[in-house]
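Heads up, one of the protein chains got dropped from this complex, but the rest are sitting where they should.
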Amino acid sequence: MNSILAECAAVTRKELVHLWRARSRMVATGTFALATLLLFSFAGGLDEDALRRNAAGYLWLGLLLASTLALGESFRVETEHNAIEMLLLLPVRPAALFYGKAIGNLVVLVIVGLVMVPFTVVLFDAAPKESVLKLGASIFLGAAAIAAPGTMHAALAARARSRDVLLPLLLFPLVVPCVIASVQATQLCIGGDAMGQFGAWLTVVAAFCVVHWSLGGLLFDRVVED
Amino acid sequence: MNGPAILAIDVGRRFVGRWALRGIELTIPEGATVLLHGANGSGKTTLLRVLASALSATTGSVSIFGKPAIEARADVALLSHADGHYDELSGWDNLDLAVRLGSGKGDVDATLARVGLGNRGRDAVRGYSAGMRKRLAFARVLLKAPKVAMFDEPYAALDPAGHDFVDGLFAELKAAGSTVLVSTHQVARVAAFSDMAVRLHEGRVAAPEAVS
Partner (left out) sequence: MKNWNTVVGAVGIAGAALGIWGGLVYAPGDTKMGDLARILYVHVPVAWVAMILLTVAFVSSILWLTKREWRWDYLQEAAMEVGVVMGILLTVQGSIWAKPTWNTWWAWDPRLTSVAVMVLTFVGILALRAFVDEPVKRATWSATASVIGWINVPFVYLCVKWMRSLHQTQTPWGTMAPEMLQVLLFNTFVVSILCTWMVTVRYGIAAGERAKEMAE
């Protein structure tokens, strides 16, 4: 029996190799996210001040919408030929499977999120006033906060009927707190953090991550075992 | 190791609105080769999946060498209709994953060559024919070197050379002491080398009989 860490590493490795082999899919997801950014500019009436003020919100909404595509795809490949069952019978612990897949999804979301940053800066004239490292941290933690419940609920939705509509229906209300906190944190990076609130918002996202990454590991076996 | 290779007690499995299996009682001794047959929809696939713990039993229990089936997964291999491959990965990657997550042993290149995929191993599975996908699935079973191997329609999608290859594989597993379950419509072909035959009829065992 392998250790759970070794199993998790092997699943993560598979996810990353798969991402690379199917990279055109990730390019398409990123393009989708950028297209939403452009559309938000029109929805905002091209009011430059308003766009700059809401830049972080647009970034996170774009990333959240793109995440449903990435998460859905992540479990489509598992259910297409029932590979997920093959993994479970090897056997792989469901928790290791969860963490491996969630890390894979985290990587996709971080890449798409980081690609969106320069476009956000250019489209909304939103050059960050705080350090780029802080901005990166807010994107990373926010992406982690979407990846864990996203992986869990994508696994649920993948084997139900109407999975395409079910995933956002389940996921969006759950990630409301993470969207609120991530938008605040990212916006503070862009607009300047005079009051020093960045850390507090980031802590909220981190706490959200701790809860959902733990729940995922605990409950994933209920979702994937038939 | 205690207990028979497979012991099923009152196994039933329910799907929406119907019982696919009911009251299955089955004892399969270690090292036996078992033919599983019956009409379409008689429950062969469900039975194999329940025995391999891919599906939970609604009633009853399955044990493998005295352990609950779900704890014996490392000793069991199941070749099912859905082959479990990742289309975007190469054949080699698919097997490498199974090795990393399984015993950690096994020569992927040699196994690919054995199933006749030696020169296509680095191609994405997306480009494989149905027969090649099947061969790759056999390769995964071989790498696991299971104590109990279950095959659901192993001959489907294979050419005549493939049929002989599968027969050779069964002989090899048997020689290694593995317990083999084969669900197939090729009754005569498999009966020739089986120790036991189980016929399913509408989710129940119609006749467990010895084949000499």
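Order as written gives the chain letters A and B; numbering starts at 1 within each chain.
Just so we're on the same page, a residue touches a chain if its C-beta (ideal position, glycine included) is under 8 Å from a C-beta of that chain, and two chains touch if they have at least 3 such contacts.
What you see is a predicted model; the values in this text were computed from it and never measured.
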{"item": "Displayed chains contacting the withheld chain", "value": "A, B"}
{"item": "Selected residue (touches chain absent from view) among A:Leu89, A:Ile190 or A:Val204", "value": "A:Val204"}
{"item": "Where the missing chain touches subunit A, by residue", "value": "149, 152-153, 156-157, 159-162, 166, 169-170, 172-174, 176-178, 180-181, 184, 200, 204, 207-208, 211-212, 215, 219, 222-223, 226"}
{"item": "Positions on subunit B where the hidden chain makes contact", "value": "14-17, 19, 58"}
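FYI, only the chains that are shown with their structure count from here on.
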{"item": "Distance from subunit B to subunit A - Cα centre to Cα centre, in angstrom", "value": "37"}
{"item": "In the complex, subunit B residues that touch subunit A", "value": "52-56, 73-74, 76-78, 80, 82-89, 93, 97-98, 100-102, 104, 124, 140, 144"}
{"item": "Footprint of subunit B on subunit A - complex, ascending", "value": "1-2, 6-7, 10-11, 13-14, 17-18, 21-22, 77, 80-83, 85-92, 225-226"}
